[in-house]
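Please read the structure below before turning to the comments.
Shown here: the complex without one of its protein chains, the others still in place.
Chains here go by letter, A, B and C, matching the order in which they are written, and residues are numbered from 1 within each.
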Amino acid sequence: MSEFLIYGLAAAALFAICLHGIITRTHILRKILALNMMGSAVFLLLITIAERNQVDGVADPVPHAMVLTGIVVAVSATAFALALARRYHAQTGHTELHDEDGST
Amino acid sequence: MSLVGIWVILIPLICGLAAFAVGGRSSRVIGLIGAGLTFLLSGLLVLHVWQSGVWIYQLGGWDVPLGISLRADGLSAFLIGMTGAVGLGISLYAVRYFEALTPGPSQDPSAALRTGSGRGEESGAGDSPEAERGGTEVWLPGASYWPLWMLLWASLNVLFLSNDIFNLYVGLELLTLASVALIILQREQAAIVAGLRYLLAAFLGSMAYLLGVALIYADAGVLDLGLLADAELTGTATQVAGGLMAVGLLLKAALFPLHFWLPAAHSSAPAPVSAALSALVVKGAFYLLIRLWFEVFESAGTVSVEQMIGGLGAVAIVVGSFQAIRQERLKLMIAYSTVAQVGYLFIMIPLAGSFGDPEASWRFEAWTGGLYHALSHGFAKASMFLAAGVLLSALGHDRVWHLAGSASRFPVIYLSFGIAGMSLMGLPPSAGFVGKWLMLRSAVESGQWWWVVILLVGGLLTAGYVAIVLSQALQHDVDEHTEPHPVPKLMTVMVFALAAMSLLLGLRAAEPLELLEIGAPFQTLMSVVED
Amino acid sequence: MDWGFWLPQIMLFSSLIPALVIFLLRDEQFWLRTSLNLGGSAVKLVLAGIMAWGVLAEGRTYEASLPFLHNQELVLRVEPLSLMLVGLSSVLWFITTIYAIGYLENSPNRTRFFGFFSLCVTATIGIAMAGNLITFLIFYEMLSVVTYPLVVHRGTPAALAAGRTYLLYTLGGGVLLLLGVIWLQVLAGPVSFESGGAIDFLVDDHRTELIVIFGLLIAGLGVKAAIVPLHRWLPEAMIAPAPVSALLHAVAVVKAGAYGIVRVVYDVYGLELSDQLNVLLPLALFASFTIIYGSVRALGEFDLKRRLAYSTVSQVSYIALGTALIGPAATVGATVHLIHQGIMKITLFFCAGVFAEARNIHDIREMSGVGRSMPLTMSAFTLGAFGMIGVPPLAGFVSKWYLGLGSLESNAPWVIVILVASSVMNAAYFLPIVYKGWFGEPHEEIEVVEAERFQVAEAPWSLLGPALATAGISLLAGLLAAWAYSPLSLAEIVANQRMISP
Partner (left out) sequence: MENRDPIPDSGPIVRVLSIILGVALFGILATAVLDLDVEATGLTDTVMERIGESGVDHPPTAVLLNFRAYDTWLEVAVLLLAAWGALVLRQATRLPEQPAARSPGPVLDWLVRMLIPLAIVTGVYLLWRGTDAPGGAFQAGAVIGAALLLLRLSGYRSIGLFSAAWLRGSLLAGFAGFMAIATLLFITGWTFLEYPPAWAGLIIVIVELLITWSVAVSFVALFVAARPDDSATEPVGGER
């Protein structure tokens, strides 16, 4: 099994695990963490692709750039979600999402 | 003229940043200038595409696949035009709406507009230390509205013009964050929960989309939509990528059962924001899905998947409409109506998909029909949410069962609501009729009778909730104890103008439909076949 | 300037623009609103006259095509058949406007009322001038929508309930019509109205589909034409103010349905093809049943407006019945009844409104002796009623005569039985009213003041005048039936254009 496949499959597994986390965990913080981790799974795959695409020892810079951009975007969204979650907690005392519908 | 595509992105960004930098009350002047200019530029872009065909621009002078290209075809121009017109209407409305929110010496604090969480409203001011408010500068919801709204508008244009799947991911995130920031503008508890849930759902959708992008890049080695379309990818990886991207976008476009976040988010925001979310933001994800589906994954689609998506659309129509009928608050009703209308849009997928003869003209008909429906929904839904905003600010509530008799006080508002409702029902003469007509034709022509039934029944269900509101309002007995607050005329005018647009676009659909043909995916397919 | 192109459009705008402007006015702006209304309807009347002259004397056709979808245009065309409904609605709109101004003085929400009223007329005119199926559909659906606010105008729970029923029926009918139109267009391409029909080329390959489509179209139109079992909305909608019942539910809305049936049978399918598909007999049977059923129900109603409504149900189906018979006389009977029924029925509704306004009479049992104090109104009512029964030389007689001829021509003598039975029942539900009105003892409430007992106390002229005018027209339409510009002559032109050998 090549290195590419090992990392690629690891990324796939991480992504699936994170989805499980998002669905089953009700604590908002855990949901946010799972989402953030999901991003990491994608970044792992991208880095793996960059590594696979290397020519003469130079890795493919486009996936690298995508990861760097993606990290900033994911960090921004995560931070904003955390800020919202804290505000929500301060307002209601809840750590899970509640509303009229009772859905999560 | 050929650079108008850049300016249509730059101008709202520049004005948004300027409004942000200036802050305070003057931000609305800049916001208005931005809205006016962006509207004009959107019109110019439509004109440019109309006259000179598809517009392509290599950013930074780097050719694809190295750089990123912008591309405006008929579809992009169509949606940018819609965004321009709806955006201008919303902006003019918002000037007055947020003015009433601004605390001023002459203003009665109780006259402040309410967003209608319907319960437990938190006092906006006074729960944070004065020092934090920046001395002379006061926190104004309007001051934050304008820059955020300009950025939202810009991000829609970014989305409609981008021709690079990774850049589209950044555009989607920009759109999401701007939307969430706008939802929580008045930071009522309901809005915070709704915004948080929306953000999480959209985040999940983005991640699925991004994983799809990674897989596509791994498979094809390019990110440009045009190159991907030419590559005619069919492998398993592409199919999985397509599935991931589709699910991610369906989550953002709120197709049943992934709509759970929408009603609360769209109904708890301030009225101009609700209007923008339902009329425009949902279309962003829808647009991208349509682009990918019919251009990149064209050869990877299968009838069963298409029928399944159409089926979800059908369920969305039925469930969304019934939920709308059940709602007691007007804004929630309108939000559920969006769930149902989004279902309509996705009926396009099986109709324009690979069912039957791949060279048949009905595919193109369904495609244009679905997009025309999106257009009509844009105008009609914006008008409806703005109308609800007027009622909410005048009456202090938006409970449907307490609107009795209000038609004689707000005749224009209800007239507009009725016109917009006609468009949603697909009754002639309205833009909704044109969309429905084309989709129905396509369904009959291709022999997919089940969609005919859904499209027709959906119209009647829509009539159900529209009629509930109107018959309440037309009642003779007035159910009102207090005198309604006066509402600025401009707000009412904008409600009417948007509704009137949804009507006028149904009277003269020939040109917009022709615009859609420019660079349409089916045409390229046809020209390839001819060669 | 190309008048052929502009006149039909100006015709539409002459009521559309007043409607839009009226919406912007306040209730108190009586004079502005009234002049807009009267001005618009006068312009429309003049235009209708000009076009009637052009069509009848010069044999012209006015046509305007506007781009709408790809290879699909909106067509407005005025030729003899459209002229019938155009003329009818223009004349009656003018008269009804005067009546409505008198009737609704000082009632709330007048702006809304008159705005939607003008929109309804616009839709009706659009239906009349529609030159192809999609244009017809657009105005037909528009009519459904804009009548709703008028039905619920009073805003009472009963009115709202009636409005719901109305919407349910008309929107449901609209759905069937839409489906039929789309299906037909998918098979045949854009379908325009051509004398004799233009879709016979489909008959070999799509026979069954054509029959189903015919059923869908007729069912969709049958809702507005109030063909049993799709008629239930009509008596309910009588809750609306009298001018609405008069113009819309006696004339515009039901006529839109009946006119649509005429168009579909003559100008979309063509009599020949319809006959070939064996779809005319079922239509005739439904129409006949409706005629009888409406009359029977009218006998059982004692509310004046409801009795009139069931009478409408019955009378409008004469048109469908005539359409379903093959032969020039039947065509003449059907199309001329479009006009005649409208004039007669609007007279009756005007009078009903007058009774309700001036004497608060809603039930026919309260009408006893009303003729003594309101002789003019009662005379108008009598003329309308006699016309409906078919007493010569009134307009109704002409219609029935041609329908009878037509039934003989097309070897369907059983139709005569229907006509006779219906006339007998017409007499049975109208004559008692007329008799009581003239010869009955005045009601106690009027007796209170003995001096006033035989005093003439008519309603204001704005209410009475229109009723007398339409009564006069219905008399003239019968008397002058042979005149070259009478409805009958027009109907004969229409029939000649569509004639086939039986």
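Points to keep in mind about this one:
Everything below uses one rule, namely that contacts are C-beta pairs under 8 Å (C-beta built on N, C-alpha and C of every residue); 3 or more make two chains touch, one makes a residue touch a chain.
These numbers come from a predicted model, not from an experiment.
By the touch rule given at the top, the unshown chain touches A, B in the complete complex.
One of B:Leu41, B:Val180 or B:Met333 touches the chain omitted from the figure, and that residue is B:Val180.
Contact with the omitted chain, checked across B:Val170, B:Leu292, B:Val400 or B:Met491, is made by B:Val170.
One chain of the complex is left out; on subunit A, the residues touching it are 2, 4-5, 8-9, 11-13, 15-17, 19-20, 23-27, 29-30, 45, 49-50, 52-55, 58-66, 68-69, 71-73, 75-77, 79-80, 82-84, 86-87, 89-95, 104. By the touch rule set out above, subunit B reaches the unshown chain at residues 3, 6, 10, 13-14, 17, 20-21, 23, 57-62, 65-68, 124-125, 127-129, 131-135, 137-139, 144, 147-148, 151, 155, 158, 166-167, 170-171, 173-174, 177-178, 180-181, 184-185, 187, 192, 211, 215, 217-219, 221-222, 235-237, 239-241, 243.
Convention: only the chains that are shown with their structure count from here on.
Of all the chains shown, the one with its CA centroid nearest the global CA centroid is B. Mean C-alpha positions place subunit A and subunit B at a centre distance of 27 Å. Spacing of subunit A relative to subunit C, judged by their CA centroids, is 67 angstrom. Inter-chain spacing, taken between the CA centroids of subunit B and subunit C, is 43 Å. Counting partner chains per residue, subunit B has no residue touching two or more of them. Contacts from subunit B toward subunit C in the complex involve residues 405, 407-408, 411-412, 415, 418, 422, 425, 427-429, 433-434, 437-438, 440-441, 444-445, 452, 456, 459-460, 463, 467, 470-471, 474-477, 507-511, 513-514. Partner subunit B is touched in their complex by these residues of subunit C: 23, 66-70, 74, 108-109, 111-112, 137-139, 141-142, 144-145, 148-149, 152-157, 159-160, 163-164, 167, 171-172, 174-175, 178-179, 182-183, 185-186.
Here subunit A touches subunit B in the complex through residues 15, 22, 28, 31-32, 35, 38-39, 41-42, 45-46, 49, 52-53, 62-63, 66, 69-70, 73, 76-77, 80-81, 84-85, 87-88, 91-92, 97-101, 103, going by the rule given at the top.
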